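Okay, structure first, notes after.
Removed from the display is one protein chain of the complex; every other protein chain stays in position.
Coming up: subunit A.
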Amino acid sequence: MAPGEKIKAKIKKNLPVTGPQAPNIKELMQWYCLNTNTHGCRRIVVSRGRLRRLLWILFTLTAVALIFWQCALLISSFYTVSVSIKVHFQKLDFPAVTICNINPYKYSAVRHLLADLEQETRAALKTLYGFSEITSRKRREAQSWSSVRKGTDPKFLNLAPLMAFEKGDTGKARDFFTGRKRKVNARIIHKASDVMHIHNSKEVVGFQLCSNDTSDCAVYTFSSGVNAIQEWYKLHYMNIMAQVSQEKKINMSYSADELLVTCFFDGVSCDARNFTLFHHPMYGNCYTFNNRQNETILSTSMGGSEFGLQVILYINEEEYNPFLVSSTGAKVIIHRQDEYPFVEDVGTEIETAMATSIGMHLTESFKLSDPYSQCTEDWSDVQITNIYNATYSLQICLHSCFQAKMVENCGCAQYSQPLPRGADYCNYQQHPNWMYCYYQLHQAFVREELGCQSVCKEACSFKEWTLTTSLAQWPSEVSEKWLLSILTWDQSQQIKKKLNKTDLAKLLIFYKDLNQRSIMENPANSIEQLLSNIGGQLGLWMSCSVVCVIEIIEVFFIDSLSIIARHQWHKAKGWWARRRAPACPEAPRAPQGRDNPSLDIDDDLPTFTSALSLPPAPGSQVPGTPPPRYNTLRLERAFSSQLTDTQTTFPH
C-alpha cells in the first residue's frame, strides 16, 4: 500500500493541474479558489483549521446571498417613477366650454309627442296622490287632455305598470291605472321594505319591467314616489325620443341665439357664431365655445374675470318639461377641444338670477406607460370600439363598453349615449323588453360583472381644470330695471316676451392665473444607475466584477460540466471494457492509473472508510488493495501518454 500511496502523491505533485484540464471537480475548485479575484474563496482553501475553513465558507456564502438579495431588490424596484411638478407661466389656451340648458327641448315643441305620456303620468299621480292641477290654465289643458284620453288605451302603463306596494307585502300591488289589486309574482329588486314602515305612508312606489315572455319580471321600487315617477317618465321619454330624427330634435331644442343673450370673451364681443352645436340626447342642444373646426384655439392673455368668457344665458323656465327635469338652470362643462363633454356626469350647474363665476386652474398630468403603469395613450390597446368622436378617456371607454354590451345583449343602443355603428336606439316598438334588459345590464355593470372596468385602462395624459365657483346675486335691485329692459329690446327677435330676472343667468369663466401646473412622471432609475448599483453591491460584499462572474460561469458550468461528462464517459467506457474482458492478468499494475478520474472515485471509498475506522484500516487494506484493481490496458495507455505530455510542459 505504501508504495502505491507514494506514487500517487508523487504523480499528484508533478502533474500540473490547470483549470479546464483538472482531473476532477475538487481540484478544479481548488485551482479556482486560489486564482480567483473574488474575495473569500482563497481563504477557504488557504486557511487552516476545520472551523476556520467552515467559517470562511459561511462568510463567502453569506456574501453571495447578500449580493443576490440586494440585486434582486434593486432590479425589482427598477420600474419606479419619480414625479416632477413644473409650473409654467405662459399664455394659456382657453378650454372648450360647453353650455346646455338643463331642459332639453322646448316643452311647447315636444308636447305633441309626449301628450299621451304626460296624460298618463298625471293620471297616475292623481290615482296615487290625488294630485290635481292648481292653476287654471293647466286645469283647462288637463281637461282637454282628459277628453282626448278617453278614446285611447293606456299603453305606457301597460308596458311598465306603476304600482304602489302595501307595506311589507310585496305580493299584492295596486295598479295605478286600474286601481284594482293584482297579484305580482316577481322579484323585488330593491329591498326597500325596511324603509317602508318608517314612512308615514304605507306604500312604496315602483314599476314592473318584464322580459318578453312575461315569465321573468322585475319590480323596481323607490323610497319616494317622486323618484319613481321621474324614473318611469324618463324611460318612456327615451322610448319616444328614440324614434325622432336628429334634425327634428335639433329644431325642437333651443337655438344658439336663443340661449346666448350676450357673449364677451377676452374683452371682445362675441356671438352665437363662435359656438358650435353639440346635440346631447338628454340635454338637447348644447353649444360649445372655442371648439370650431379649422380655427385656432383662442387663448387668454391675462388671468382674471375680465379676460375670460362672460355670457348671459336665457333660461326659459316656462318651457321646462315638468316631469323630466325638476331643477332650473344651465350646465357648463369645461373640457379639452378634442374631448367629449359628459354633460350628464360632470358639469357645473348655473343658477338663474345669479352670476356664477368660475375660476379655472389648469393642471396637466402625464403618466409613463407600459412597464411603469397600466395606462394607454389611445384606443390601440383597448379592445373596445370608440363610439364617440373624441380622444380616449376612461369614461368614454366605460360608456362605449356599456353601449357595446347593451347592443350585444339587448339588441339596441341606450338612448343617452351615442349610437354604435349598425345599431339603433331602443324603442319599445322594435324591442319590447329593452327596459328590463337595460336595468338588468345596468345592475350587472354596477356590480362589475360586465368586465368593462377591467378592460378599460386609464389614459396616460390628461388635462384638468380645477374649478372654483362663487355666486352673487344678479342683477342687483337697482340695475335690474334698465338691464332687463335693454336685454328684452336686444332679444326681441328671438324672445317674444318681457324678460324676467329668473329667466336669465350670468356666467363668467376665466383663468385665475396663467400658471400651468404639469405633473410629469419620469423613470426613477436608468440602466446606468442600475448597473452602478449592482456593481456597488458586488464590490461591497465580495469585490467581484463582471469578469468574476464570467470566470464563475466558466469554471462552474463549462469546466465542471465537461469534467463530469468526461467522468461519465470514462466510467461507461470502463464498464464496457470490463464486460468485454472480465479477467485481466495485468490488473496488479493498476495503481499507476491514479490520475484516471473514474478510478479516483472508486479509490476514494475504501480510503475514506479506512479513515473513519482507523484501527481495522491497516489490516484490511493491505490485503484488500491488490485485488480490486480493475483496470484495462487501454486506460493505462491513455494515462501514460498524458503523463509524458505534461512532463514535457513542466520539467519539474
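We adopt the following convention: a contact is a pair of C-beta atoms (placed from the backbone, for glycine too) under 8 Å apart; a residue touches a chain by one contact, two chains touch by 3 or more; residues count from 1.
Keep in mind that, in the parts below, contacts and distances are computed from a predicted model.
**Student:** According to its UniProt entry, is the unseen chain "Protein arginine N-methyltransferase PRMT10", "Trafficking protein particle complex subunit 2-like protein", "Calcium and integrin-binding family member 3" or "Epithelial sodium channel subunit alpha"?
**Tutor:** From the choices "Protein arginine N-methyltransferase PRMT10", "Trafficking protein particle complex subunit 2-like protein", "Calcium and integrin-binding family member 3" or "Epithelial sodium channel subunit alpha", the unshown chain carries the UniProt name "Epithelial sodium channel subunit alpha".
**Student:** Kindly state which of the options A:G329, A:P475 or A:G574 is in contact with the chain not pictured.
**Tutor:** Only one of A:G329, A:P475 or A:G574 touches the chain omitted from view, namely A:G329.
**Student:** Touching the hidden chain in the complete assembly: which of A:S82, A:N251, A:S492 or A:Q568 does that?
**Tutor:** From the options A:S82, A:N251, A:S492 or A:Q568, the contact with the absent chain belongs to A:S82.
**Student:** Thinking of the whole complex, not just what is shown, which of A:Q119, A:Q208, A:S253 or A:N321 touches the missing chain?
**Tutor:** From the options A:Q119, A:Q208, A:S253 or A:N321, the contact with the absent chain belongs to A:N321.
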